[in-house]
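Just passing along the structure, written as structure tokens.
All protein chains but one are shown at their positions in the complex.
Chain lettering (A, B and C) follows the sequence in which the chains are written, and residue indices restart at 1 in each chain.
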Amino acid sequence: MTLAKETLVEMYLRMNHARLFEEKVAWFFSRGMVHGTTHLSVGEEASGVASCMALEEGDLVSLTHRGHSQAVGFGLDINRMMAELLGKETGYCKGKGGSMHIADIESGNLGANGIVGGGFCISAGAALTQQYKKTGKVVLCFAGDGATNEGSFHEALNLASIWKLPVIFFIENNLYAMSTPIEKHMNIQDIADRAKSYGIPGIVVDGNDPLEIYETVAKAAQEVRKGKGPVLIESKTYRWLGHSKSDAQAYRTKEELAEWKLKDPIKRLRNFMIDNKMMTAEEMDKLEEQAKQNIEAAVKFASDSPEPPIESVLEDVYA
Amino acid sequence: MTLAKETLVEMYLRMNHARLFEEKVAWFFSRGMVHGTTHLSVGEEASGVASCMALEEGDLVSLTHRGHSQAVGFGLDINRMMAELLGKETGYCKGKGGSMHIADIESGNLGANGIVGGGFCISAGAALTQQYKKTGKVVLCFAGDGATNEGSFHEALNLASIWKLPVIFFIENNLYAMSTPIEKHMNIQDIADRAKSYGIPGIVVDGNDPLEIYETVAKAAQEVRKGKGPVLIESKTYRWLGHSKSDAQAYRTKEELAEWKLKDPIKRLRNFMIDNKMMTAEEMDKLEEQAKQNIEAAVKFASDSPEPPIESVLEDVYA
Amino acid sequence: MEMKEMTYKDAIKLAMSEEMRKDENIIFIGEDIGLYGGAFGVSVGMFEEFGEERVRDTPISEAVIAGAAAGAAATGLRPICEMMFGDFITIAMDNLVNQAAKMRYMFGGKAKVPMTMRLPFGSGTGAAAQHTQSLEAWLCHVPGLKVVSASTPAEAKGLLKAAIRDDNPVCFIEHKLLYKMKGEVPVDDEYIVPLGVSDVKREGTDVTIVSYGTMLYRVLEAAEAVAKEGISVEVIDPRTLYPMDTATIIESVKKTGRAIVVHEACKTGGLGGEIAAAISESEAFDFLDAPVLRLGGLDTPIPYNRNLEAAAIPTVDKIKDAIYKVMNR
Partner (left out) sequence: MEMKEMTYKDAIKLAMSEEMRKDENIIFIGEDIGLYGGAFGVSVGMFEEFGEERVRDTPISEAVIAGAAAGAAATGLRPICEMMFGDFITIAMDNLVNQAAKMRYMFGGKAKVPMTMRLPFGSGTGAAAQHTQSLEAWLCHVPGLKVVSASTPAEAKGLLKAAIRDDNPVCFIEHKLLYKMKGEVPVDDEYIVPLGVSDVKREGTDVTIVSYGTMLYRVLEAAEAVAKEGISVEVIDPRTLYPMDTATIIESVKKTGRAIVVHEACKTGGLGGEIAAAISESEAFDFLDAPVLRLGGLDTPIPYNRNLEAAAIPTVDKIKDAIYKVMNR
């Protein structure tokens, strides 16, 4: 599969948006400018972005608590994302959701989820809608390695399998569930093997290789769209930062982290595009610069946006 | 593995007890003499009885809603079981539990369970006690094919695997979950394959062959006792009667049922013992007669037992 | 209005079927609801009429029943779910409470989750502690959910249709002992009983009793009994338990000056406290001649033994005693 240059350019831009967005969010938090907590996906941008970009218009996604890259990858507006982080009225959830609930059902984003594994069942249901209405669309359901130990993983994959629902379960295996290394939370090498319990395909991809991810998801989506039932994809990657706001990271070594930093998915895509003469280094620099400006604009948009009116606390409980 | 004659005699007696017990229960129900509902395991006696008999003194069991054969197999007193069915004070639960909750924690019976899949997590916990206290005992956890689709199956097997808990998950696959044939509730041939999700052994046995069951459980228990972690055993069998009190059984054919009746596990053990000259036909007849008398005695014991006093409704909520 | 006699469960089936005929976005999912027709036979024949695309047997997986319904509802379907027993909602609570009920609010009003979760509650069946609970109070503490309880066949039809048409997750409580109850049911396929409207089931002047489900019938029986002794009982069925139309109740209490709440659920933590407190903190307080009394199930699990089981929940005699108690002040 050779990807069009525009696709790669867009991918690169989104991956940069994702990283810069999160760096900005981290800065806000460190300044106490936003409250709550947040889970950053720095280092995992290929998983979140390239997978979403392999979707078609009208396909749906369900995101995790570590969902910024996924949201940016799906094409959400970084202005409204940033506004949501700042709790503003112009945010995707009018300031009611925050980092863990960024959603935009209209465009097919079923929401980030504060419940680990919370997206599995919802995605099965959204896929049922696609199947029932014969939309030809698929649902891409994100989850972490730790999330696959929730009962909801099992129930949802089994249901999706027997009903042949058009859903791709995309596991971002970053080797840790919070502080718990994967060897301590499951007794198998590849999460993809869990597909065998449901008689569906299970595929492992290099989670830091945007092209492999794109290709795998695109292929899987093709099969899934044909009505062949769900696919489980395991994307092996790594998170560079702590689990959430406060994390001393005693559970991992600096060496391990350093090693993974060498596999930076953003650099990788940059080098690929330059090496393949699709773009010059200068052109790539410009893209990065553009990404920075976009993020600054998002910050400005968010900062300038109004707080939601207090009365809105009572709104939106019922339709 | 050659089993001692006494073991087989006891096994045969218990399998007969199980069947006769349930036939009596069915009769009670048809007469409106007991209320509630009940799930009979006629046809599955080898699974319930032979598996339990492969345990050692002090091992534990967790039973299902279809638990009479399992309870009898574990050596529970049929008098007190019958009394419980009749809601009497002398019943295992003083009349508070009924068919779905027959339990006797003291002897290691963690209880039948009205929640499908309710035993998985409890068994993991009971196995943790054995491991932690180094008792050398194992837990035999029964469940149906349908139960393996509950999230609790997944969570419990994963935990048991990573903690190497001494528990055998024994699935009585009788091909149906209530009215739902297994092909419609899971997309794989062998439930034993689900073991792969947890990196533990998964074994299929002929659920109507008491000797194979005994041998398999005994071997598994040996390994499990050594601290090698849990084992999943799938026992393929069939229930002869309806799912519960009222079931028109439109979901299966008479032919299928007739075919399985030919595989009667009780007849099979009888023939084995006669063919191997361990017992004569007359001796086997006598055993059957004894079983009948024991059941009649149980009915008399239960019928003669007092109702629990009304005040007892308020007792036993808290320790 | 043209009426037809039918059972409560047939009225439920009728409501589902009529709505499914009108709106093909409605699907019905649950365990053994297809060919088998559900554990209580509610849906017998629906599989044959609507086919396996719309009447879907699920594996024994209550979490995904609720979660898939939420996901389907958020994307354009209108699922009806059946929990085989309401007790199993314990397995579905995350998807119901943390997902379905909160989606709209968390997402700033931009989701719509039109799903109906049918929940057979209640004891009297000898099914013991794990199959007999009345857990409506939990659900009435979850903003975003609506909770409905139908007491008659006609209301079963009308309220369930309203629930299915509602754009929010609605928990629809059915009491198992009512399934076989017969009553006149409007045949009009636009017959709706609106959510959020309490119903005066019996008019009276001396004491107001609020009740629902099977307890309602015991209350009515007690009311008839004491009527002969000259005590006039007004009986109100809230029907929608959350958010509840308390105005009708409060008006009644202002008239009668006395109130009792009767439910089968365990007394402590049950809806009785909520209703009693709502009455007391309303303008009805000044009209109260006696404290609002609550009569609920014992604070125990439901036992198996028939006599113990019967002793665990309010009886007609206990209700009469409660009436005497509030009248004697």
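Some observations on this one:
Convention: a contact is a pair of C-beta atoms (placed from the backbone, for glycine too) under 8 Å apart; a residue touches a chain by one contact, two chains touch by 3 or more.
Note that this is a predicted model, so its numbers are computed, not measured.
In terms of the touch definition stated at the top, the absent chain reaches A, B, C within the entire complex. Of C:55, C:129, C:156 or C:262, it is C:129 that touches the chain left out of the display. Considering the full assembly, B:104 is the residue among B:22, B:45 or B:104 that touches the omitted chain. Between the chain not shown and the residues A:7, A:135 or A:312, the one that touches is A:312. Interface note: of C:6, C:97, C:171 or C:235, the residue touching the hidden chain in the full complex is C:97. Residue-wise, the contact with the chain that is not shown comes from B:120, picked out of B:12, B:120 or B:142. Interface with the hidden chain, as seen from chain B, comprises residues 60, 62, 91-97, 101, 103-106, 110-111, 113-115, 118, 120-130, 132-133, 151-152, 155-156, 158-159, 162-163, 315-319.
Although one chain is not displayed, its contacts with chain A can still be listed: residues 34-37, 84, 87-88, 93, 95-98, 100-101, 113-118, 146-147, 149-152, 177-180, 184-186, 247, 250-251, 307-308, 310, 312-314, 317.
Across the interface with the omitted chain, chain C contributes residues 87-88, 90-91, 93-94, 96-98, 101-102, 105-106, 128-130, 135, 137-138, 140-144, 242-243, 265-266, 268-278, 280-282, 285, 290-294, 298-301, 303.
The definition used in the following text is that only the chains that are shown with their structure count from here on.
If touching chains are joined by edges, the resulting network of the protein chains shown connects every chain directly with every other.
Taking each chain's centre as the average of its CA atoms, chain A and chain C sit 40 Å apart. Rounded to whole angstrom units, the spacing between the C-alpha centres of chain B and chain C is 36.
Taking the mean of the C-alpha atoms as each chain's centre, chain A and chain B sit 45 Å apart. Taken residue by residue, chain B touches two or more other chains at 149-152, 184-186, whereas all remaining positions touch fewer.
Residue positions of chain C touching 2 or more other chains, listed in rising order: 59, 61, 63.
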